[in-house]
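Have a look at the structure below, then the notes.
A protein chain is absent from this complex, but the other protein chains hold their places.
Should a chain be cited, it is by its letter among A, B and C, assigned in written order, with residues numbered from 1 in that chain.
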Amino acid sequence: MRLPNLSTLINAAGPFFGLLAVIAFFSLDPDVRQSFLTGGNFKIILTQTVIVAIAAIGMTLIIVSGGIDLSVGSVVALTSVVAARLLSLDNPCSPLLVTSLTILTGAFIGMVNGCIIAGIRMMPFIVTLGMMGIARGTAKWLGDSQTVNVPNLPAHQEAVAPLLKLMAMQRPFEFLPVPLGVWITLLLAAGMALVLRQTVFGRHLFAIGSNEATARLCGIRVQWRKVMIYAIGGAFAGLAGLMQFSRLNQGDPTVAIGLELDIIAAVVIGGASLSGGTGSILGSMIGALIMAVLRNGSNQMDWPTYRQEIIIGCVIIFAVALDRWRQSRARRNPSAPS
Amino acid sequence: MRLPNLSTLINAAGPFFGLLAVIAFFSLDPDVRQSFLTGGNFKIILTQTVIVAIAAIGMTLIIVSGGIDLSVGSVVALTSVVAARLLSLDNPCSPLLVTSLTILTGAFIGMVNGCIIAGIRMMPFIVTLGMMGIARGTAKWLGDSQTVNVPNLPAHQEAVAPLLKLMAMQRPFEFLPVPLGVWITLLLAAGMALVLRQTVFGRHLFAIGSNEATARLCGIRVQWRKVMIYAIGGAFAGLAGLMQFSRLNQGDPTVAIGLELDIIAAVVIGGASLSGGTGSILGSMIGALIMAVLRNGSNQMDWPTYRQEIIIGCVIIFAVALDRWRQSRARRNPSAPS
Amino acid sequence: RQQTEDTADGRKRLTIAVIPKGTTHEFWRSIEAGARKAEQELNASGTPVQIIWKGPLREDDRDLQIQVVENFMARKVDGIVLAPLDSQALVAPVENATKAGVPVVIMDSDLKSDQYVSFVATDNYKGGQLAGDHLGKLLNGTGDVILLRYAVGSASTEAREAGFLDALTNRHPAIKLLSDDQHAGPTRETAYQASQNLLNRYGAEADGIFCPCEPPTIAMAMALRDLGKAGGAIKMVGFDAGSKSVEDLKNGDLQALVVQDPVRMGYLGVMTLVEHLQGKPVEKRIDTGVHLVTRDNMEDPEISELLNPPIDQYLK
Partner (left out) sequence: MSRLRMIGVQKRFGATQALKSVSFSVAPGEVHALIGENGAGKSTLMKILSGAHRPDAGTIELEGEPLQPENPLHARRCGIAMIYQELNLAPHLSVEENILLGAEPSTLGWLHRRERRALAHRALAELHHDSIPLDAPAGTRTIAEQQIVEIARALIGNPRVLIMDEPTSSLTHSDTQQLFTVIARLRERGVSIVYISHFLEECRQICDRFTVLRDGETVGSGVMASANLQEIIRLMVGRDIEDIYPRVPRQPGRAVLELHGIAGPARPRNATFTVHEGEIFGLAGLIGAGRTETLRACFGLDRVREGTLLAFGRPSTHGTPSSRLAQGIGLLSENRKEEGLMLNRSVADNLTATRYQPFVRCGFIHQRRQRRVTNDWIARLGIRASHSTQSVTELSGGNQQKVAIARLLHHDARILLLDEPTRGIDVGSKVQIYQLMGELAAQGRALVFVSSYLPELLGVCDTIGVMCRGVLTEVRPAAHWTEHDIISAAVGQSPA
């Protein structure tokens, strides 16, 4: 086991400087700086990033392996409803059971995606586009087309309490303690980064994304791996759904519409290519942070919504264009072997 | 000039039978049939298809050439706002001028997309994802974060009247007269189908989508073509925006969120492949119709919204899976050359 | 499924489509309860009625709501009760339906047309004024205030926002607005993010907050609690009686709620339409009332029923 090597760090550095630039930009105005550059605000930003970041971990695996998952937003909504429903049963499930069942629901949907993609060899874009509607519809169905609130009874509230802690913010004006969800995200990101870089499974992912035919030739069970990858991605979406539930204290079947595009944007800003074979968890996390900082900063600058949308759009294009340019330059002046 | 040849027809037959199957399904229940299988209802379905269908014509070109455009929904919203703004000026523009400027706005945004994609050689997915935010933001900006209504003054209403006719429905219980917009859609679809099949430009589109490197080596100016393709796609989105204006009688910066996914689904259900090189306008039109019939039929069947969403999702996956299966069978038993 | 079907006793059964703006918020659930209440009463009184409750596929999409109206028109239902997502966009389909012999009652939000049977709604502008005046009173006429708007282009909330702002400028000129151009967006999550970010910037200065409908009201209270400013440090006035908001009011996290009477709105919407179909004359504008609820009056039986409408009695 070794720390990620130099070239990985340099690759992640691009998005990282982007993040610094965005933070610096919002700190220019002294009025805004006062409230923007505070521990409390960064706690808020981190908390707001959790959902996108957790889902982005799974999406990174999927994109690295050359796929894409458009159903993530719907799965987040569905699993948040599932969590709320489980907690609203006459005998509410224990928090641990809710957590596992929610994640399993996500994993199950991911697995269905993976099975169709691997089994019928269909484009992931289409399969997950279809699943996007199916999961959203199922969420509405389970939620009876409404938000699901946990009943205000002692037994139920007791079961909910630990889950609500996941995203609960204490001491708003200090950085610590950061909500549990942030630590979980960090832990999972670190873990999956290791898996991606340092294990055979991670290598297989890169191999499949880089050239599927070769991966098959090298004895990788490509179809199985795909099922696994989408299931893992779904599990992360499920966990994100749990966080969403914890944040809203309700299951909302209409939440997270279009979230998949934010997640994909985060992964791509973080240096992944949609044609597969490149990408890193660290980059995706930074990408997710960039988006959250932009949103937070625009609110603090009192920018109208439209300006925020335009700027985020420009940042997406610009970040990826920069990345392309950096890479083409790197190819022209290859650095010494690391 | 010749009618499309046999293999084209057979290719389009798949989606066509799909359409028939969907219509037949909703006609099973005699109660529903009474209102579903009427001229008036089909007029409504056709009118509801116009916006998706027009945008799908442009999207077909883009997808055939191996690209994708996620910004279409936002462009529809933006151009509907542009049309409304032009008509709300103190001296309202003439309907013809409004029409051309609206279409040009769409074409301009498409051109920007195309220039970035061709110039920096970036993935269309990312570029148009960024543009999606930019166009949406611009729409809100132009609309001052509100819907734009044309002032209720004689001069203005006079200018608006011909545009409103585009989508106005007369005699709701008879099939004829069909709104002007439907005729325009049919005309454009027929025209672009000819262009795609019978002109050098169409040929080049298929060649670029099928193998870009080959296209370049055969002397096709791939980058220019791409700019053109995205500009044309944008122009169609602009026209769809005009239709949207005509339908709502207002410019609405929040309309058509997620419409791009419906449009892509229509094109793909119509037999196009997202990896480029295949697709037909006829197919895309049928795909758009299938989606509209599904929506209309579900309403008439009294299905809850969620069931409709689930079913449309399933239809997307199923249609494409069927298409794959048909094609793999065709490859195994190649028919005699036509 | 059938437009007019003869029931056992030979009377025609009326099919009425009720089309809300969306389905997820409790507000719409109460409207549905009201509509169902009307359905039950009518059926009991010998006027067979069937209610079809159908929200648009995506909430807040005007074109999709138009499609729902058109599809019901094609189905030749006997009448439509509609909460239009937009005052302008829905004009043509409503006029078409009227022309085609399908009368339409408008509820909740206005429509820029006169070809409907009746408009059954809260006076939203007045609701906003109530909120503005109450906040002014809470702050004794001075202080800094935040308005977190709902979403772009929503007529009813915009009327409330306008009423609120007018009340402040006309009657409480010393109150300063810190921010009034941020939108909460359609869901509780988007509203929560916007609230957190706004409070982080202005939380120290703000004295009062107004939110014009359910999602931002709940989300802003959550953000205030996060910040430790709930319970009166920052006075907050919200809108609509979401069950969570009612709880917040009870806990003192909210100082006041402006509530409408959605059950009545749904009920009157259907009743008015049926009366019209039976050939009786109906009022063109029916106000269903707004009420300012504070901790002091929330136990009044009348108000209590508004806060906890007996929904389950009507929805199976």
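In the analysis below, contacts are C-beta pairs under 8 Å (C-beta built on N, C-alpha and C of every residue); 3 or more make two chains touch, one makes a residue touch a chain.
Only a predicted model underlies this, so the values are computations on that prediction, with no experimental measurement involved.
Within the complete assembly, B:I220 is the residue of B:V32, B:A53, B:A168 or B:I220 that touches the hidden chain. Of the candidate positions B:S100, B:Q170 or B:Q198, contact with the hidden chain is made by B:Q198. From the options A:A207, A:M228, A:V268 or A:A292, the residue with contact to the unseen chain in the full assembly is A:A207. Set against the missing chain, the residues B:T38, B:S94, B:Q157 or B:S210 yield one that touches it, B:S210. Where chain A meets the chain that is not shown, the touching residues are 1-2, 5, 7, 194, 198-200, 203, 206-207, 210-211, 213-221, 277-278, 331-334, 337-338. Listed by residue number, the positions of chain B touching the unshown chain are 1-2, 5, 7, 198-201, 203, 206-207, 209-211, 213-221, 277-278, 331, 334, 337-338.
FYI, only the chains that are shown with their structure count from here on.
Averaged C-alpha coordinates put the centre of chain A at 31 Å from the centre of chain B. For the pair chain A and chain C, the distance between mean C-alpha positions equals 34 Å. Shared interface positions of chain B, i.e. residues touching 2 or more other chains, are given as 140, 145, 257-258, 304-305, 308-309. Of all residues in chain C, those that touch two or more other chains are 23, 55, 58, 152, 181, 183. For chain B in complex with chain A, the residues that touch the partner chain are 70, 116, 120-123, 125-127, 129-141, 145, 257-258, 261, 264-265, 268, 273-275, 304-317, 320-321, 324-325.
Residues 32, 35-36, 38, 40-41, 44, 47-48, 140, 143, 145-147, 149, 152, 168-169, 172, 244, 247-250, 252-257, 295-296, 299-300, 302, 304-305 of chain A touch chain C in their complex.
Those residues of chain C that touch chain B in the shared complex are 1-3, 23, 52, 54-58, 60-63, 66-68, 70-76, 86, 88-89, 91-92, 96-97, 99-100, 151-153, 158, 181, 183.
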